[in-house]
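Only one protein chain is missing; all other protein chains are in place.
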Amino acid sequence: MAVTERGCPRLTWLVLPALLVVAGQLSAATLPVDNVDVLYHRYDGGGMVIDGPSVLVRKSAGSQVSVSGQYYVDSVSAASVDVLATASPYQEERTEYTFGVDYLHEDSILSLGFTNSSENDYEANTVYFSVSQEFFGGMSTVTMGYASGWDEVGRVGNDSFSEDADRRNYQLGLSQVVTRNSLVGLDLEVVTDEGFLQNPYRQNRYIDPNDSTAFLYQPERYPETRTSTSVAFRALYYLPYRASIRGEYRYFSDTWGIDAHTIELGYVHGLNEHWTLEGSIRYYSQSEADFYSDLFPFENSQTHLARDKELSSLSGTTLAAGAVYEWKQTSLPGIDRLQFSLLLDWLNFDYDNFRDVTVAGDFLPGEEPLYSFDALVTRASLILEY
Amino acid sequence: MSATIKSLAVAGILACTSPLAGAEAINVPAPDFTLESRSGENLRLEDHRGEVVMLNFWASWCGPCRQEMPLMDELYSQYKDLGFTILAVNVDENREEAHRFLDKVPVNYPILYDPESSVSELYEVQAMPTTVMIDRDGNARYLHYGYQPGYEDDYEQQIRELVRE
Partner (left out) sequence: MRILSIFAVSALLISLATVSGCSSVKPWVKPYERDKLADPVMSLSRHGKADSYMHHVYQARESARGAEGGSGGGCGCN
């Protein structure tokens, strides 16, 4: 049942095909190295605990091709505020498989991949293709990507319920070395969705016509299309004592009326040959969707209705800290490099117009306290290059 | 809008034509230089006139360099008695990094230090690693930019050719 967890679009790179013939070019790129990437991830907050493993294996096949496969699980034990308001706590598992191929051709790296994510009531499939090209003496990298996804939305308890949702992602990115000590990046991504974009379980509420101190529920109704655009700018600067600072700003806007800003600042500090410490702070704010309301005045007051807190006006702050241990040219048999990371992120979300109806006490509809929650995300990762 | 991005992308990719190739055959005198070597003494390129010299620019932070060095070591032990040597110019600013690297990836051929990049600039190094094959008359005959698995076969072929001259 995943009220907030949905099969996620695995699309990071988008590329427009057939732009690959660059005869006579200097070979100026390297494939990712062979490695095994094992991650334990855990999200604990807002009444939910979601944890699980992620295992990725990457191996080169010849000098120009690298293949990778990933297995990922989200194990959900949840009693989030959406769930508690209208249902009972649940346990669920989402499993995701990804296969990818990277091909090095002269200056460019072409990547093709497929992801399948499946849970008991949602199936998501994505195909992605991207091209990454280095220019200008390796100082500039342009990446273009395209992803297409097709999802099947189901409903627990109703075997005949099946709806489709399709996605397209278009991405363009530029990374530029500015000086010996700095680099900047610009990313642009357009996502379009079409189909059944709402949640089959989630309800919104309206004032009971017979009793103004109570409210009733009706299922949400979203538009059948959504197009969004994101532009992000990032910059990194090297500090002389083996450290770096970085900043990022992203602007998001979509056809549902949501505008969002994300700002992140990070600091990485190399302690010695093996240890690195890092910290970052992130601030996010978004405005609500046009058809969002915490409480509607009466049934069917609008064509589209949403009480999804993800579409409300909210702000979020994250404080993160981490430590990384790196062992280069190890003495372990067959292992060239080992990297262990422990990363902790504390997330805090505050909603401006989503109220917590599960709070004990007698509140008139629309006067319940505003909802907020925090969560701790833990990531323990081990990367072995062989 | 995606059509605009498409045309921009095509223009961008096709517009920038680099003047370099992965490997080039040339015949120009190799510029002379003197650098301090790992053994402590200064080594001069001119002193190796009469030998085939494989001049290689590398750094501890360069992944492909790490891949090619053991293969270069094999070529060195195979051909050094035929009048062949390798001069590996390290461009790390900090010599310690190079030493730490060589502890893990030991090689037998001479290592020279170019911390101020004077020789790298002299040879207009445009990729890491860069390899220049210099014949017995001191002329640069083959240039290699970067390293891809398989290049070591080209190196061997060129060494055999130049050693026979």
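Labels A and B are assigned to the chains in the order they are written; within every chain, residues are numbered from 1.
Assume contacts are C-beta pairs under 8 Å (C-beta built on N, C-alpha and C of every residue); 3 or more make two chains touch, one makes a residue touch a chain.
All of these numbers come straight from a predicted model, not from anything done at the bench.
In the full complex, the chain left out of view touches A, B.
For the options A:V268, A:L305, A:L338 or A:V357, the residue in contact with the chain missing from this view is A:V268.
Contact with the chain not shown here comes from a single listed residue; of A:S140, A:T330, A:N353 or A:S372, that residue is A:S140. Screening A:V65, A:L188 or A:L370 for touch with the missing chain picks out A:L188. Although one chain is not displayed, chain B still touches it through residues 1, 4-5, 8, 11-12, 15-19, 57, 59, 61-65, 91-93, 117, 120-121, 125-130, 145-148.
Where chain A meets the missing chain, the touching residues are 4-6, 8-9, 12, 27-30, 35, 37, 39, 41, 43, 54, 56, 70, 72, 132, 134-143, 169, 171-177, 179-181, 183, 185-191, 228-232, 234, 236, 238, 242-244, 250-256, 258, 260, 262, 268-270, 276, 284, 286, 289, 310-311, 314, 316, 322, 324, 326, 341, 343, 345, 347, 349, 377, 379, 381, 383.
Methods note: only the chains that are shown with their structure count from here on.
Centre-to-centre spacing of chain A and chain B amounts to 42 Å, using the average Cα coordinate of each chain.
Taken in their complex, chain B has these residues touching chain A: 1-2, 5-6, 9-10, 12-14, 16-18, 20-22, 63-64, 100-101, 103-105, 126-127, 145-146, 148-150. Listed in rising order, the residues of chain A touching chain B in the complex are 16, 19, 22, 24-28, 30, 33, 62-64, 104, 107, 133, 135-138, 142, 144, 170, 172, 190, 273, 328-329.
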